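Please see the structure below; I have some questions.
Omission of a single protein chain aside, the complex is shown with its protein chains in their original locations.
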Amino acid sequence: MSENAYDTMILADGVTKTFGQGDTKVTALDDVSAAIRKNEFFTLLGPSGCGKTTLLRLIAGFELPTHGTILLDGQEIGHLPPYKRPVNTVFQNYALFPHMSVARNIGFGLEMQGRPKAEVDGAIDKMLALVQMEHLAGRRTDQLSGGQQQRVALARALAPHPKVLLLDEPLSALDLKLRKEMQIELKRLQSETGITFVFVTHDQEEALTMSDRIAVMAAGEILQVGSPREIYTQPARRFVADFIGDINILEAEMTADGAEVTLPGGIKMPAQLPDTLKGAAPTGRVSVAIRPEDMSFDPSGALRGTVANVVYFGVGSNVHVTLPTGEGLTVRCASDAPEIGAAVGIKLPAAAQVLAD
Amino acid sequence: MAKLRRMKDLRKQPGFDFLAYTCLFFLYAPIVVLVVFSFNDNRSVVLWTEFSFRWYGEAFENDGIREATVISLKVAAVATVFSTIFATMAALATTRNPPFKGQTLAYAIINQPLMVPEIVTAVATLAFFTLVKKLTGVTGIGYLMLAHTVFCIPFAYMPIRARLEDMTLTLEQAAADLYATPFQVFRSVTLPLMAPGIVAGAMLAFVVSLDDVIISLLIAGPGETTLPIYILGQIRRGITPEINAVSTLLLGLTVILVAAFFMVGRKK
Partner (left out) sequence: MVALPDTDTQPKRGAEANAVRLAAARKSIDGSARRRRLQLLSPAMITIGIFGLFPLTITLIYSFLSPGVFGGVTWQFSTDAYVQFLFERDIFDDTLTFSNTYLSIYGRSIGLAFGATVGALLIGFPMAYFIASKPPEQRNLWLFLITLPFWTNLLIRTYAILLIIRDEGIINVSLEGLGIIDAPLGMLYTDGAIFLGLIYSYLPFMVLPLYASLEKLDFKLVEAAYDLYATRFQVLRHIIVPMAKPGIVAGCILVFIPGLGAYITPELLGGGKELMIGNLIALQFGGSRNWPFGSAAALILMVVVMLSLIVYVRYSGKENAHG
């Protein structure tokens, strides 16, 4: 389905952002394009330095793009200052105003817009109820716990009912249990308010759990955009395959008809091509990705090997198998893992994902 | 056990502790003597008779002292207000910015009063003001206030700048994100957060202005005798106990202000 079938909220087109000059020039974003849909929970996922925060800041208005356009609901905003964009941000360290109470923090955006006091107060009450902080309205923000500050930051950003909410790694400072609670909370808020969320994180598990769609980024580029399932089961690029979950990457040979690959050792299996290569199938050597949990041990399995190591982690085990060609493979085993040194047969999945690089 | 004890003392150099305490003693001894004898009922600065507020009473009744105090306070107040405002503006312009053309020059000018010996500043200002007075015919205490403002600016500037440097830009970005125009950002976020620094700067400027001797001495015209000028005059004429009392009061005021300054700095 083409992108035009959806309502696009944010359209970034050919966005480039460089810092510095000459020797010290840094390219944070290199010709990045993306379309974020209305009412979507969209995540920018990548390691530090990949440019995800820069892209967020460009949407928010804290930086100007060096090149490229940014459209919000059809209108150019790339050149506008932040206070002219109907976009609000939840900062990584919350950035709550220490000299104001919780209530005043939350009402700040509406206050700045010049709303009548009654309207501001009403919105504050509604927000406090939404994040369940009614009892802390008069508190000073530096007296709150991390989780509470987080919720105030959220309420503050949602109160002016922006078109888009930007979240810059908002959960990274929280402990695990709180983080999991907040993830559910954020999903709930997004569907209740209908506001488009753009979420930045380096935690792939977080991205997979919460997102409607994910954009995986590295070194200033967007490598792949898709639903969590698509990203996981059909990674198009080596980096994406490697970054998300455990993966096996094997060198294989493309068959002449472009429908199968020959694995080391001669085994053939159907090939799954990424969207970018669907029109023009590659030839010759390719890299393929197979998830450890997509394989299983089966005495009649096509692939044969010897168990080199077993790593138990409670829910199952990762079994490292050495193939006759010398390469290694990791197979996820839910129940009894084979012994080290055992000769095993491996059942392959229906298709191997071909990587574009 | 002995070896452990020796390890703990590694930081200490022999004799340094003793020297430090001695040093502190000698630093405060003259002041303590002054303060103590200001409460002495006797004229002497050596023999103690009994505790009394006598000299404070006489100091309060002394017209010369009263007038000088009023003048000192007036000049200090005006100089503080203007120097703090100018210093705040200068701090905003020079802090949290990427380096700009003329930055070193700006620093040099702001700190200029600190780099020139006071006597030279006093003399130069006197020469300049005399010229202006002759050319324009304008006289008055304004000249003294102006001179004080000039040397108070760098003193107000330092704490304000220090405070500003501690403030990351994130809060102001958050305010802009929430629809605050640059002016609104300044008024609702920047200024309130800067406030402790501005207060500290103002206190510093006030103290420095109150304490100034040499510049005031040369510039002040008749009827513009500040407290330090008055005290100096009295000392030249001979030691009187009222001077001890006035000095102690001035000392006390300074101590309170400096203590407050340190408290404000620590609360941050």
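The letters A and B name the chains in turn, as written, and every chain counts its residues from 1.
Note that contacts are C-beta pairs under 8 Å (C-beta built on N, C-alpha and C of every residue); 3 or more make two chains touch, one makes a residue touch a chain.
Since this is a predicted model, take the numbers as computed values, not measurements.
Contact with the omitted chain, checked across A:Asn39, A:Gln113, A:Thr209 or A:Thr255, is made by A:Gln113.
Only one of B:Thr69, B:Thr121, B:Ser188 or B:Thr225 touches the chain withheld from this view, namely B:Thr121. Looking at B:Ala93, B:Val138, B:Leu169 or B:Ala195, the residue that reaches the missing chain in the full complex is B:Ala93. Interface note for the absent chain: among B:Ala77, B:Leu131 or B:Leu169, the touching residue is B:Leu131.
The omitted chain makes contact with chain A at the following residues, 11, 13-14, 64-69, 71-80, 84-86, 113, 160-163.
Residues of chain B that touch the chain left out of the display are 10-17, 19-20, 23-24, 26-31, 33-34, 37, 45-46, 82, 85-87, 89-90, 92-94, 97, 100, 106, 109-110, 112-113, 116-128, 130-131, 146-147, 149-151, 153, 157, 179, 207, 210-211, 213-214, 217-218, 228, 231-232, 235, 239, 243, 247, 250-251, 254-255, 257-259, 262, 266.
Note that in this section only the chains that are shown with their structure count from here on.
If you average the Cα atoms of chain A and of chain B, the two centres end up 56 Å apart.
Listed in rising order, the residues of chain B touching chain A in the complex are 170-171, 173-181, 184, 188-189, 192-193. Across the complex, chain A meets chain B through its residues 60-62, 81-83, 87-89, 91, 93, 95, 97-99, 108-109, 112-113, 156-157, 160.
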